[in-house]
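A single protein chain has been omitted from the complex, and every remaining protein chain is retained in its original position.
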Amino acid sequence: MKEKKLRNIFTEGPIPAQKIADDVQHHSGKNDIGAHSIFLGQVRADAKDGGTVTAIEYTAYIEMALEKMALIRENLFAKYPLTCMHVHHSLGTVAVGEICLFVFVSAAHRKAAIDACEELVEQIKQELPIWGKEIVSEQLSYWKENK
Amino acid sequence: MKEKKLRNIFTEGPIPAQKIADDVQHHSGKNDIGAHSIFLGQVRADAKDGGTVTAIEYTAYIEMALEKMALIRENLFAKYPLTCMHVHHSLGTVAVGEICLFVFVSAAHRKAAIDACEELVEQIKQELPIWGKEIVSEQLSYWKENK
Amino acid sequence: MGINVLFFGSLTDATAVAALNNVAAGDTAALQELLHQQYPALRTAKYFIAVNQQMIRENTTLKTGDVVALMPPFSGG
Partner (left out) sequence: MGINVLFFGSLTDATAVAALNNVAAGDTAALQELLHQQYPALRTAKYFIAVNQQMIRENTTLKTGDVVALMPPFSGG
């Protein structure tokens, strides 16, 4: 075990839309923030052989994901002049239309916030050991593949 | 007067954080959306000669801004496969820590949402006839300059 | 003639008014000359001109009812 405490990023089930408002409100006291860049992943009703997706079931190698996330975070803070960075990813079942990923990056100026947010989203998709299973029906599911 | 109806983008005073949650929630019924990219501008307490900024007062050439916004919108929908695009900009006084700009772009896939949102924010800053006056005190203010 | 003139942003520090109505000017160059005489601080101000909401770069003929906006660099967002 390493000494540093790892921040949790995982939420059981969908991420409530209300959380976004609460988190934004929570940053109103940070007077040096000029820009928030937010990315939300929402579950799509993609057409599949045999029906359309109704939900995604997420699983993760949690310990490794949190270690990796801590590294990604550290690298982005070193690369960009950021104030805050928050990541929330769902585990378990998230229905179509619900939010499964909430990425929130704040900075004094828009360029750092926007660039870091985009890079962070790519790294979450490419580097965190998380898997999505697209549920079509009780009998039918497909393992999701990221592009 | 042109025949097309122009969408309003202006809100008197700050944009409530709650609006962001409500708008996200409102899109949960759109089953073809996979990604939301959101940008928020927040008023910063910048240091100035004579004090720090306590608020920004926004004014605009409203009719021209709405015409220009309609063109920007049309061009971005032509360029990217987007589902929705919403822009809200404050008029009047917005205090430090409050939200003055809320840009919300949704698409099936993240790349379109992220790229269009970034381009939209730049165009809003560069092309919309809106002016901010940074208030330091009753006696002291500075006209804002965009970088 | 009857041109309507709008001033925005920092320009209103120079003019102290947001609009002038029924100004007599045949083109934008003549209008600028008139305004610069009335509000000398405008001479050194950086601004763009829109005629009926269209940005112009060259001297443009004006007709009664036209709306001419003088706009400093934008600073929204």
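Note that the chains are named A, B and C in the order they appear, and that numbering of residues resets to 1 at the start of each chain.
Keep in mind that, in the parts below, a contact is a pair of C-beta atoms (placed from the backbone, for glycine too) under 8 Å apart; a residue touches a chain by one contact, two chains touch by 3 or more.
In this text the structure is predicted, and so the values were computed from the model without any measurement.
Of the chains you can see, which ones touch the chain that is left out?
Taken over the complete structure, the missing chain's partners among displayed chains are A.
Identify the residue among A:15, A:55, A:108 or A:128 that touches the chain left out of the display.
Answering carefully, the residue with contact to the hidden chain is A:128.
Out of A:53, A:76 or A:100, point to the residue that touches the absent chain in the complete complex.
Checking the options A:53, A:76 or A:100, the one contacting the hidden chain is A:100.
Since one chain isn't shown, list which residues of chain A touch it in the complete complex.
41, 58-61, 63-64, 67, 89, 100-101, 121, 124-133, 143-146
One rule holds in what follows: only the chains that are shown with their structure count from here on.
Express in whole angstrom the distance between the two chain centres, defined as the mean CA positions of chain A and chain C.
The computed centroid separation for chain A versus chain C comes out at 49 Å.
So which bits of chain A are touching at least two other chains?
As it turns out, chain A has residues touching two or more other chains at 110.
Tell me, which residues of chain C touch at least two other chains?
As it turns out, chain C has residues touching two or more other chains at 77.
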